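Beneath this line is the structure, given in structure tokens, with notes to follow.
Only one protein chain is missing; all other protein chains are in place.
== chain A ==
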Amino acid sequence: MNRASRSVILTAALAVLLVGGVVVSAVVGQLAVSPAEVVGSVLRALGISNGWAPTDPIVESTLWVVRFPRIAMGLAVGAALAVAGAVMQAIFGNPLAEPGVVGVSSGAALGAAVGIVVGVTVLGTGGTALFAFAGGLGATLLVYLVSRANGRTEVVTLLLTGIAVNAFAGAGLAFLIFIADSGSREQIVFWQLGSLNGSLWSEVVVVVVVAVLGTIAAVALGRRYDLLALGERNARHLGVNVEALRVGSIVLVALLTGVAVAFCGIIAFVGLVIPHVVRMIIGPAHRGLIVASAAGGGVLMVYSDLLARSVVPGADLPIGLLTSLIGGPFFFFLLFRQRRRSGGWA
């Protein structure tokens, strides 16, 4: 089967999964809502009056205050993280680069925690987001500067840098938990585990805007990322301003990761798993890869969140726990596959 028809099938499959996931997420929960009520409520909001719309105001507010913002947040965060992973892999020329693995997420979490402890929450949700962005940017720059030599990133160096950054950010977070009052402490722990619980529309809007703009920017740069796969020198010979592309992409990754971490905490491995799976299906060309990764990240996040809040009755598991549960074994799978093919990365 050629790549064009695979792309069509992937798009269709993602669309079905997406709509299905959204509807199921809206239906499942402590308060039972029927699929017809969900569709009816959405139609009514669009100004189409119909007989399916729920008459019970509790159902209506459950959907619009609790479930819909949470679903929208999941889609946006998943897209942001998956696109950040794809972009990072492109500029490092390395399929293992991922915001969670190399420490960008924990850098952003450290930034967010500093923000919480010094009390920037008085600035509103934007303040924490700003700190998370700064932390993520710092971590990305650090990893980039340390792990690159002669225009290439050795896998070992990249992963070791990730270990160092994660260790440092972990220590920083532990210290902040130690000195923080109990309210802040709870917030920081929440950041480390990751959750979509309690998403507000005001936060959703910020993440959606960043995710959409970030995805558009990444798609616009897609051709250049393709050329970067030839190596920096060859990309330059083909007219790419490699330095500018790198700096712009690092800011893009920090922005996408930072905004996701700021509102939902550390949700690891989305940026690793999704671009990998998409590449296996439709190939590595970046424009298609980025678009499909955005959709795939959203789908993964919606289903993960569905599991997170329904697997243990009455409890809300941290979503970061679930994605790591999927991502960890996936990482093993990548390692084994690579070892079988070429004896490992070292």
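Worth pointing out:
Just so it is clear, contacts are C-beta pairs under 8 Å (C-beta built on N, C-alpha and C of every residue); 3 or more make two chains touch, one makes a residue touch a chain; residues count from 1.
Note that contacts and distances are computed from a predicted model.
Within the choices "ATPase component (AppF)", "Fibronectin type III domain protein", "Heme ABC transporter ATP-binding protein" or "RNA polymerase sigma factor", the name that UniProt assigns to the complex's undisplayed chain is "Heme ABC transporter ATP-binding protein".
In the complete complex, the residue from A:Leu31, A:Ala45 or A:Leu238 that touches the missing chain is A:Leu238. Summary of contacts with the chain left out: across A:Leu227, A:Val261 or A:Leu322, the touching residue is A:Leu227.
In the full complex, the hidden chain is touched by chain A at residues 93-95, 223, 226-231, 233-234, 236-241, 279, 283-285.
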